[in-house]
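Here the complex is missing a single protein chain, while all its other protein chains stay put.
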Amino acid sequence: MANYKDLIASQQGKKGGIIEAFHAIQSEYNYIPKEALEEAAKVFGMSEAKAYGVATFYSYLSTEKRGKYIIRMCESAPCHVAGADAVIKAIENYLGIATGQTTADGKFTLELTECIGQCQATPVITVNSEPIFNVTPDMIPSILSAYK
Amino acid sequence: MEEMRILLKYADQINPESAQDYIKVGGYKGLEKARLMEKKALIEEVKKSGLRGRGGAGFNAGMKWSFVPQDAPVKYVVCNLDEGEPGTYKDRIICEKNAHALLEGMAICGAAIGSDQGYIYCRGEYPFIVKLLKNAVQSAKQAGALGNFDIEVRMGAGAYVCGEETALIESIEGHRGEPRFKPPFPGVAGLWGVPTVVNNVETFACLPYILTNGAQWFATIGAAKYPGTKVVTLTGDIVNATYFEVPTNMTLRDVIFKLGGGIKNGKKFKAVQVGGTSGAFIPEENLDTPIDFDSMGTIGAALGSGAVLVLDETRDIVDTVARITKFFEHESCGKCNPCREGTFRMREMVQKVNEGKGTERDLESILLLARVMRRASLCGLGQAAPIPVESTIKHFKYEYMRKLI
Partner (left out) sequence: MISLKIDGKEIQVPRGTMLLEACRKAGADLPTLCYDEDLRLAGSCRMCVVEAKGRPNLLAACVMPAENGMDIQTESPDVVEARKVILELLTARHKFDCHVCEKDGECKLQDYCYRYGVKESRFSGEGPHFYKEDPNPFIERDYDKCIMCTRCVRACEEITGADAINLEDRGHHAKISTAFNGILADSTCVFCGQCVMVCPVGALTSKVSAGKGKAAQNKKVLTTCTYCGTGCTLELNVNNDKVVGVTSNRDREYSPVNKGALCVKGRFGWDFIHSPERLTTPLIRENGELRPASWEEALDYAAGKLSGIKEKYGADTLAMFTSARVTNEENYLAQKFMRAAIGTNNVDHCARL
């Protein structure tokens, strides 16, 4: 796993690029650890309070530990009318967690998201940002069992 | 009426990352031409084409550029690829099919306003588009197609409000994506305080074709006051849930029934929401309206991003609107009072009605709140958030009434 200091340093040349640095950190850690946020604030010349404000503003950034695979269920109107609610329930049942939680083994985190721009094939979920199309509740076990 | 493909003419026939492929089908000719023109004449040409912003506000592109002070030492060209409006994915399609048209369009804008640095702000939901665009920029540089114009791609992180141009600028600067008050407009004081042009992907992608074929050619396509084509994305209860590039004078009915193939499963039409989740719901009787900006305005709707969400006769309007109010509650940046508190209370009240617990007084409160949010919010998010609610109470009031206590 890359060191967070190196990840931040790799984005240092980008003016105002703290969000790019957060992305780089998350691509390794799946969340932004406290020390990494403090380091990023220092490197980008921002107070820690402000950097924390940035990290908590965006719904794809997290300052809390998350699972290895982040499942996001789109629940915007096009996916909603296509049956997103039933899919959420199916995922919750399959994983035994509520939306917003992480499974005990640290494998999956389930989040809701707004439209991800794949509305030609609703309902859509993403797993670590990979979209999966036309999802129905009965597809959930086979989709999720593929993630090891 | 049929599709008319300009931006998407070579869709799936060329490799979107490859500058060579794009050049083979006539690409980067427009930029060449633009570079030979005087800045003023170039802006004049774009103005004359009648090209209006495809990001929602419908502002004349050349006019916007003309507000940029020519003598400023540093200026930026920013492409809005935040595409957060639910039901919209046309900017993604344009990138996936014809990314170099976007890059060329940005460089043309750079030539017009005298800027050599562009930024593309791509939503965090499209990491694969970020990759595609980075490769495309690389390819264009290798081919020497962009000259001294440089483009950096930045990625958002899940915030619809960052599609608002000043929030987008804040986000590129590494801040919370909270909109700024206007004036000053970005054209005068934008990214890092310097003059900045922000345009939508589709707006930029039209430019190469305008320059190559002439403003006159573009001005005669589609609706006179909003010329050109528009990429629309069809979702909901529609047979062909996909995208189409259509001339802007096509009627909604043709979009839905001719191209879209009509309502799925042989059901009847109930309503269509145009322009994404912040758009108005339109009933059957208004379907013969052309989709251009001004015609939509006459029926109290907006073309917006070109998303078309079709609902069949079995759909529960109030339930759909309740879900939409949740979207705005989730996406409000929280800066201004009418929107931060208003989107929250609006969701609360509409949900209450949807659950059959509302009263007529709630409906009154909803309309009062809607009016104030629309007129007193700081940015377009809070101003547009009540539109789906108001338009459905106007056109589908009985659906609300039957749920009241």
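Order of writing sets the chain letters: A and B. Residues in each chain are counted from 1.
Following the convention adopted for this analysis, a residue touches a chain if its C-beta (ideal position, glycine included) is under 8 Å from a C-beta of that chain, and two chains touch if they have at least 3 such contacts.
Quantities reported herein were computed from a predicted structural model and do not represent experimental measurements.
Asks: Can you list the shown chains that the hidden chain touches?
Replies: When the full complex is considered, the omitted chain touches A, B.
Asks: Pick from B:G110, B:G222 or B:G342: which residue touches the chain that isn't shown?
Replies: B:G342
Asks: Just name the one of B:M4, B:A159 or B:V201 that touches the chain not displayed here.
Replies: Touching the chain that is not displayed is residue B:A159.
Asks: Of the residues in chain B, which ones touch the absent chain?
Replies: Those residues of chain B that touch the unshown chain are 159, 176, 181, 183, 329-338, 340-345, 348-349, 352, 365, 368-369, 371-372, 374-378, 383.
Asks: Given the full complex, what residues of chain A touch the hidden partner chain?
Replies: 34, 37-38, 41, 47-53, 56-57, 63
Quick note on the criterion: only the chains that are shown with their structure count from here on.
Asks: So how far apart, in whole Å, are chain A and chain B when each is placed at the average of its C-alpha atoms?
Replies: Each chain reduced to its C-alpha mean, chain A and chain B end up 25 Å apart.
Asks: Which part of chain A faces chain B closely enough to touch in the complex?
Replies: On the chain A side, the touching residues are 14-20, 22-23, 44, 46, 50, 53-54, 57-61, 75-78, 80-82, 113-122, 126, 129.
Asks: In the complex formed with chain A, which residues of chain B make contact?
Replies: Residues 83-89, 92, 123-127, 152, 154-160, 171-177, 192, 233, 235-237, 241-243, 273, 277, 307, 309, 311, 315, 320, 323-324, 326-327, 330-331, 333 of chain B touch chain A in their complex.
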